[in-house]
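Some chains omitted; the rest stay in position.
Per-chain residue numbering starts at 1, and chain names A and B are given in the order in which the chains are listed.
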């Protein structure tokens, strides 16, 4: 098999009470699956890339559910490492309304992917014919062995001539800023394309600047990156957000911008990941400028539908990028 | 029986995923029934008119479902033509959120009403004691025989002294602008009261003007109409719309306006049809000025509840027209 993109990380079950209930009120929970690297894989696949998703999963109905939902999008799951041990991570999500923000409770400790060891994945085979590799700062944060396995993957990608793409995705519940900085500095030094927010850049690397553009440039300089993409969100309310992104192309010292969207938010989880997948699809198709546009268009659509992954088509992305209007599409 | 209003056209099953899901995500679909002429019939009936709905339906649970839901509103269904052949048309509806518009997928080809033939309905009996007849530009667009049957109905109405009311309702999926113009010009020449939007007027008749009022006047002049009503919608977002209408009364060359409503949109499908039904009820009760107000008030309420038809009362319409406020009604 040849892949445009291989992603590597954890997918969890997401359990969320319907209709803005609190967990303490719930008598049923909606079930989705999601995780940064799966979400990005789906986004890229929806826009036409050949994608493989790599993880470690427990062989039980919950692990199979995650594999099935991955395959549903045409993503290769043949490199997943299966185990009879450990568990499938879960997280609980409460949907808010101003002034109550959305809230997430993670129950992901001791998952199969946290138990991954270097050597569990045959990266040589995976990367035989692959263009891009993507992981996020969540994967190495899961455990010491997961950090080692992530570094192994990054090095294997580098060695195989696969471009390394990383989203900082700092999670304070998983590790301290100091721990993150140690590991992520190492990884960033092997990275080609970095995805970040202004806030994560400061928390992980202590890097600040006067503007988003300068944050991107400083990141590019610090780690000798090809491309740095930064997503920008404003939250006038929980149900209405403003969303866009920029990408800094170090090769020609240029910043590309995407249109800005006013979003009626159904479910904002996974929008950064959909941006990643959309960006990488656009990058392979037409370069960084197309990438940032497809990424923002796809991730804007993501926020209008429930679940962590984006059920949209290239036609629909093109339509919103062209300002297609809000009349009923018949 | 005597009828204030007889409507004629297609009613479909509507299947829509709940909770802003895409169809590709759905595991169940909400079921409603709707169609321009049924929706208008319900609106008029809710405001007190004696109404009959005429169509052609397949004799199976789906056809009976449509008949039942029609009768639920006190509408006469005794003139429906039943067949063992053909099928019940369906359409799929995805509810959007900015920047993703609502989307409709029609699956209506080969329906029983598309298979209707002139002579299938005994219009002489239907119109024996009837004041108004309503159909829309969708009915003749369904098939060549449906176009012929629609013309037959319009001529029968004219012959029986029943006022002919038509909503342009151009559907590009059903016919070309050229086809529509040929048929609708013919029908408009037999029409007394026309409902339109600025956009449909241009697409069907090529008529444009500087203002809504002038569009209405030009339509009235072109086809010697008594009344032309035009609904106006602005879409600042998918969940918030602005809605009103005007009516041009040719007899006294006057434009009547309804109040404008800011609408929190639960389901905008069928609002134009509810306007039609509300307008005709107001027209019979007190003239065109009352008509445009009841039509806009009722159709504003329509957009705040799910489904194609409007479950509101005259009291509620009066209350919103009087600016009744948004406190809890206890």
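Observations on the structure shown:
Basically, contacts are C-beta pairs under 8 Å (C-beta built on N, C-alpha and C of every residue); 3 or more make two chains touch, one makes a residue touch a chain.
Worth saying up front: this structure is predicted, and the values here are computed from it rather than measured.
Here 2 copies are displayed; the structure file describes the full homo-oligomeric complex as 6 copies.
The rule is simple: only the chains that are shown with their structure count from here on.
Each chain gets a centre from the mean of its Cα atoms; for chain A and chain B, those two points are 45 Å apart. Every residue of chain B that touches chain A in the complex is listed here, in rising order: 19-22, 24-25, 96-104, 106, 171-173, 235, 237-239, 268-269. For chain A in complex with chain B, the residues that touch the partner chain are 18, 261-266, 300-301, 303-307, 311-312, 316, 320, 324-330.
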